[in-house]
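One chain of protein is taken out of this complex; the other chains stay put.
Presenting chain A:
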Amino acid sequence: MKRHLMGAIAAGLTLALGVSGCGKGSSSKGDDSDGKTIKFVAAIYSDNTKPFWDSLIKDFEAKNSGYKVQLEMVDWTQMDAKVKTYVQTKQVPDVLNYNSFSDFARDGLIYKASEVVSPQVLGDFTPTFTAQAKYNGEQYGLPFISSARLLFYNKDLLKKAGIAEPPKTWAEVKADAQKIKSKGSTGYGLPLGPEEAQAEFYSWAMNNGGGWVDASGKWTINQQPNIDTLNFLRDLTKSGLTQPNPETTDRKTVFNQFAQGKIGMAIGGPFTKASFIDPANKDLNFGVTSLPSKSGTEHNTLGVMDVLAAFKKNDGKNKEAVTKFLDFFYQKDNTSKFLTKEGFLPVTSSAGAALSADPYMKQFVDALPTSKFAPTSNPAWTAVAGAVKQSLGTSVAGSQPKKVLDEIQKTAEKSG
């Protein structure tokens, strides 16, 4: 009897271990001992994204026999959690499409750019973006798409309020917003909710000489120009010139209202027309102009860049396949096709010309040289942006701007 019993327990345990062992075995087996199959995790920008990659990969596999690309599409809302899980469970993809790379570079997880794309591709990146893709002086990130911000204004509302020209200075923004409000609409749409508070805030702060870091790269989040910026936005809010509760509003709500002709001005990007305005109201009579600045003399724009990062795997066995795939994607036709479909700006010189043909897009392409970026090459940036998203909005509601910025500064210094 005892022997039976022990046998049964042993069998049960073996089975249990076997099952879990199998699970692990098969998933790590899925990638490529031969180094010819790579996994590519791509972010979903719109409904066009997956069809684009599907056909690109089909094309790639047809032209490079023996090489295979496994595509996984991930929604932006899931991306952060997914990426952390990949790294922690050591199941990283070979190529990842993401919005940051510097902490991977710091932790030695990814290849340098020069190791995974040809010198031609490397030389084709616009220098502005190459600078943003560096960590400790070496380029790790591969610029993928870019975007810029400009001030959108509703021409009909401005006309109704008797405003001839869109505002250039902050004082004009406030005066114009007041005029628009007196005609019964919202003057300025201010999205300071957790979705992208850091972008909205920086679009204003950079035009007041403010920013995240000083010249040496030290965090200067609670500097006076930033406090002044928040005080200005707080004043707009408290004067009732914005939509109610900017601290909980995201861009979607603002541009939905903008598209319905209920908001006079708001800051948007090249994608704003295709993703927010057109679906709600194709006939909206709107214009686009440079971001207003405090002095009215110099107008900067917010630059945003997403990247591709290539992970080290199997002692570098995947390098050849990754290089083949990346060089294929960075061919002019492939990149410009992606950009036009998604409404983003080029990161390579070769794709730039193609986009300038569209007058709406041209305004953004033209603004790119004046763009300032968030310090994405600092590995702590993601945590800082997270802190900004969580708490910056409260500065136009209950909390005082200085206190909020002091807190974020503290978080930034703690993160490194």
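Operating definition for what follows: a contact is a pair of C-beta atoms (placed from the backbone, for glycine too) under 8 Å apart; a residue touches a chain by one contact, two chains touch by 3 or more; residues count from 1.
Keep in mind that, in the parts below, contacts and distances are computed from a predicted model.
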item	value
Candidate names "Probable chemoreceptor glutamine deamidase CheD", "Carbohydrate ABC transporter permease", "Oxidoreductase" or "biotin carboxylase"; UniProt protein name, chain not shown	"Carbohydrate ABC transporter permease"
Residue among A:V41, A:A133 or A:A387 that touches the chain left out of view	A:A387
Residue of A:S275, A:S371 or A:S399 touching the missing chain in the full complex	A:S399
Touching the absent chain when the full complex is considered, from A:Q70, A:Q178 or A:T248	A:T248
Hidden-chain contact residue, picked from the options A:K58, A:K84 or A:K159	A:K84
For chain A, residues in touch with the removed chain	1-3, 5, 8-9, 12-13, 16, 20, 80-81, 83-88, 103-104, 106-107, 109, 193-194, 244-245, 247-248, 253, 256-257, 379-380, 382-383, 386-387, 389-391, 393-394, 397-399, 407, 411, 415
